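Report on one structure; see the data block that follows.
Complex shown without one protein chain; remaining protein chains in place.
Read from first to last, the chains carry the letters A, B and C; within each, the first residue is number 1.
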Amino acid sequence: MDFTYSARTTELLERLGAFMDAYIYPNERRYHEEIEADRWGHPPILEELKAKAKAANLWNLFLPDSHHGAGLSNVEYAPLCEMMGRVHFSSQVFNCSAPDTGNIETLERYGTPEQKARWLPPLLDGEIRSAFAMTEPDVASSDATNIRSSIRRDGDDYVINGRKWWISGVGDPRCELLIFMGKTDPDAPKHLQQSMILVPLKTPGVTVVRPMHVFGYDDAPHGHMEITFENVRVPIENILLGEGRGFEIAQGRLGPGRIHHCMRLVGLAERCLELMCRRVKGRVAFGRPIAEQSVTLERIAESRILIDQARLLTLKAAYMMDTVGNKEARAEIAMIKVAAPTMACRVIDWAIQAHGAAGVSQDFVLANYYAHARKIRFADGPDEVHRNQIGRIELAKYDDRH
Amino acid sequence: MDFTYSARTTELLERLGAFMDAYIYPNERRYHEEIEADRWGHPPILEELKAKAKAANLWNLFLPDSHHGAGLSNVEYAPLCEMMGRVHFSSQVFNCSAPDTGNIETLERYGTPEQKARWLPPLLDGEIRSAFAMTEPDVASSDATNIRSSIRRDGDDYVINGRKWWISGVGDPRCELLIFMGKTDPDAPKHLQQSMILVPLKTPGVTVVRPMHVFGYDDAPHGHMEITFENVRVPIENILLGEGRGFEIAQGRLGPGRIHHCMRLVGLAERCLELMCRRVKGRVAFGRPIAEQSVTLERIAESRILIDQARLLTLKAAYMMDTVGNKEARAEIAMIKVAAPTMACRVIDWAIQAHGAAGVSQDFVLANYYAHARKIRFADGPDEVHRNQIGRIELAKYDDRH
Amino acid sequence: MDFTYSARTTELLERLGAFMDAYIYPNERRYHEEIEADRWGHPPILEELKAKAKAANLWNLFLPDSHHGAGLSNVEYAPLCEMMGRVHFSSQVFNCSAPDTGNIETLERYGTPEQKARWLPPLLDGEIRSAFAMTEPDVASSDATNIRSSIRRDGDDYVINGRKWWISGVGDPRCELLIFMGKTDPDAPKHLQQSMILVPLKTPGVTVVRPMHVFGYDDAPHGHMEITFENVRVPIENILLGEGRGFEIAQGRLGPGRIHHCMRLVGLAERCLELMCRRVKGRVAFGRPIAEQSVTLERIAESRILIDQARLLTLKAAYMMDTVGNKEARAEIAMIKVAAPTMACRVIDWAIQAHGAAGVSQDFVLANYYAHARKIRFADGPDEVHRNQIGRIELAKYDDRH
Partner (left out) sequence: MDFTYSARTTELLERLGAFMDAYIYPNERRYHEEIEADRWGHPPILEELKAKAKAANLWNLFLPDSHHGAGLSNVEYAPLCEMMGRVHFSSQVFNCSAPDTGNIETLERYGTPEQKARWLPPLLDGEIRSAFAMTEPDVASSDATNIRSSIRRDGDDYVINGRKWWISGVGDPRCELLIFMGKTDPDAPKHLQQSMILVPLKTPGVTVVRPMHVFGYDDAPHGHMEITFENVRVPIENILLGEGRGFEIAQGRLGPGRIHHCMRLVGLAERCLELMCRRVKGRVAFGRPIAEQSVTLERIAESRILIDQARLLTLKAAYMMDTVGNKEARAEIAMIKVAAPTMACRVIDWAIQAHGAAGVSQDFVLANYYAHARKIRFADGPDEVHRNQIGRIELAKYDDRH
């Protein structure tokens, strides 16, 4: 047992922290002002900060085993990911933002040389962004086999039809690529019906219908879009890995994606706990500082416990992915998917309460972060699906015993 | 003990329900579309519906002991208020919306004949709206003695200076009147420093700065506004009841206001439970209807228990206000202020979960209702203030015993 | 709506309270000392107190519509039952203790004149006690149709075989009668297989095996016994209502039994809250009275809210039983069965915490009361069964709507 971060992580963490202090926190207000001024545009501050991050060699940190990235394992990257989670837009500054990270890994692992040559350079350079189009409005998409959109072969093209929603990142004017999941063969065995295919966003027939709201937030300019696909034609070369391999690719994406989400939620919760602490130290009610109230101390203590436990569980899951693989780590991955957003919602709600009505307003990040954490409870399927899986894995331990 | 609603309530409830079925539910979409089209305007549908409600004699139902209203006691009005709570904008249709109801009662009880003659007719007719300006950004306003804004006598005028926020209803273009609370005498005994005064919204020096957001909602066109008052002059006749009586008036407002909030929250929770039930009946996941999952049944059962308990406690508080008065009922009033919004948040969160990601989106009222219920946990002071008071009242029972 | 207790209840409540103050609380210690001295005997103090209660005309208060009892409706009796719940053994003092109350009602309603003549007088006089033998170790008895014990006709006798457990009250040396449930016809339709029959405890073949423990309590001398029945012969006249009517009788018992349990739990929780309040007022830690800690005030407040809500819900259920009948009130009866013991466990646990380690010890009633409340969560089936039923009733409301 060793709970110390690796030297590589420690060094990066220090530099990342210094960068956050110098450039990220001081520009949070400016970022939001630029968004307000041009809701679906690309805020200039981001490009400024990205240039600085590249110069500081804090770029593509997420990328494992690669000369493009930092070459960190999951457990090494996790603490960096956590720190970025403290400020919602900062992942993008370091080119570590979802869903690009997952898409880049998908392309690296499953792309043809041509696909990689076309899309990886601009993505790794942060010039363009990408999205992942899987969830559909009419089916329980937590079960990937339910996906209904069709990808039909027609000569040298595939013709795509369907409706997707909650496609995050498509609001960004620089978003150019969709990785699209749909059925190439509805008559194939259940796990071989789906395929993934690359769809440039500007292809005719792709229509962005509207942004989905999350507790009133449209998350501009990122956005979680509803998109229709009507007879969208792309060349057959755009298929990933081959027909019927979609489910397989989807499984491969899940592990790191969840680890990243969960570590960012740990960072986000730390930030909110910090806000809570600062608030209660400076606030007096009924003649005493709120920080002196035992109910306040109890909530701070419980928050500290919840956060530390969620971090440890996430690191453990990352460690298992690194050592025994995603499949063996599937219970742990499911566990953090349940634990981290629940923890974050719990901590943020207390932080909101400590701020009074201001806590739900635009004057603090708290309500926005709550909405985000609450939404994550649905990402990759609702908690119930994961708890179901965890429960079954646990029960199976007793199958051959008496 | 008699848990049956009075004949008067039963009859009104039936008519109100019929009206909701005929006119309110079918127009929810149109209401939201009109708001989207003109966010801070006055949606035409409201006037249409108000006319119908007046014609149906479902108007000013909240008004106790009065020839203008229905003459119902608190416990009699509560079930009607609950039903209106099922659709957020419906209270206004029946001229029963906050903060007008509290302002009307305040004017009736404490206003001079001239004040009543000027403001009551248009308010009772639903021609104009009003707001209540008490909460301030820089102090813990849950303790009304903290209010800092100044009301200074200058000849035949009062000159008002200060900053208020979360002033609900000011976004409405028809809002014309503010009941303003501030200090006339900072040197008077603590509970005699505050006064209330009528301030027409158009008085020079009154500046609406911005709407406060609740999560991502600005609640247009109602709005919860931040307002500055700079040397705002109103004639001395505008004072309510006299200098130093502000705290006294504030106390008088509290009881009915909380009962109404809580009953609307009961109705709102009922609506969300209904949405949850309908959703799970029509949704299949992993081969079984969600309605058949025991975890779903558990949540529905707990929701039913929580809602029914909150309703009973609120009715009990209303009954005590009617029979022994607001002062004797202060523990019960504080108890529902804690119990009702907590219950609503709990039930709505489950309803959201049952809807998947759609539950947090604009496609359902759930996230909006959650934000509202969460905000109510701060109205008239955060839960902690009320629990503190309830705890002290309980402990005092043992002061003279051993 | 009327939340005032009836004049009859108020008058009885006053006299009952005076009796508790004069005779019950002052004798709690003596009761426990007598039990310690003779664990499975009959403590003399009980007979002393019973004589006083009879003399005070506080006897058989539970009995509805009867010249033997107080003739109170369920909603009228509930507050008296609550008060008795404050001291565990006090119900017996007023001849209102379970399971005798249910057995007396069963005999009154379903017994033959001979059965009544034989058993009612000594039971109504408090000379003997009785038990109800339904639960079996090997089946989920929450579903009464699972009961397996056999009642086989043999000439003019029934021959009974089976194993029962958790048969409360059999430890009492004065217990003479069992109402036994078992199968007379395993081939009949599901709800017509069971019958109930009167079995004198001394009948040959009846063997009390052991007391079941509840946490570490054996609840002597009352006891929750495991009993075997081996070829136990009783005359055919002992059958209640007739063969195959057992399920029907069981249903009839449930409503009042649950109301009583729940009201006693409300009283028990009130007692524990009182203990908590007294404790924290007299205890100083880290320089401040515990009563001044906001975390203490929060728990007292939440306890007050939980108790009051559970009381109201139980009264509502009682009221419905009185007005629309047990069948129509089945959702409400199930709801209190879930809500009351959960509430009590919650409140008592806080009270324990306020007492430090002493709270789990024999120096206070708290741990014992907790164990009792926890056990009630299984009486008549575990919470899950009731929540399942409540959920289904709720969902059924939307069967014919869209």
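Things to note:
In this text, a residue touches a chain if its C-beta (ideal position, glycine included) is under 8 Å from a C-beta of that chain, and two chains touch if they have at least 3 such contacts.
Since the model is a prediction, treat every value here as computed from it, not as a measurement.
The residue from B:Ser6, B:Gln251 or B:Gln293 that touches the chain not shown here is B:Gln293. Of the options C:Val295, C:Met343 or C:Leu395, the residue whose C-beta touches the omitted chain is C:Val295. When the full complex is taken into account, the listed residue touching the unshown chain is C:Tyr217, out of C:Tyr23, C:Trp40 or C:Tyr217. Interface residues of subunit A with the unshown chain, by the touch rule above, are 1-6, 75-76, 273-274, 277-278, 280-281, 291, 294, 296-302, 304-305, 308-310, 312-313, 315-316, 319-320, 323, 331-332, 335, 338-339, 384, 386-392, 394-395, 397-398. On the side of subunit B, the interface with the absent chain consists of residues 293-296, 298, using the contact rule stated above. By the touch definition given at the top, subunit C reaches the unshown chain through residues 135, 137, 140, 142-143, 166, 212-217, 283-286, 293, 295, 352-353, 356-362, 367-368, 370-371, 374-375, 377-378, 382-385, 388.
Keep in mind that, in the parts below, only the chains that are shown with their structure count from here on.
The pairing of subunit A with subunit C is characterised as same-residue: of all residue numbers used at this interface, over half are used by both copies. Geometrically, the chain at the heart of the complex, using CA-atom means, is B. By number of C-beta pairs in contact, chains B-C lead all other pairings. If you average the CA atoms of subunit B and of subunit C, the two centres end up 43 Å from each other.
The residues of subunit C that reach two or more other chains are 294, 296, 298, listed in rising order.
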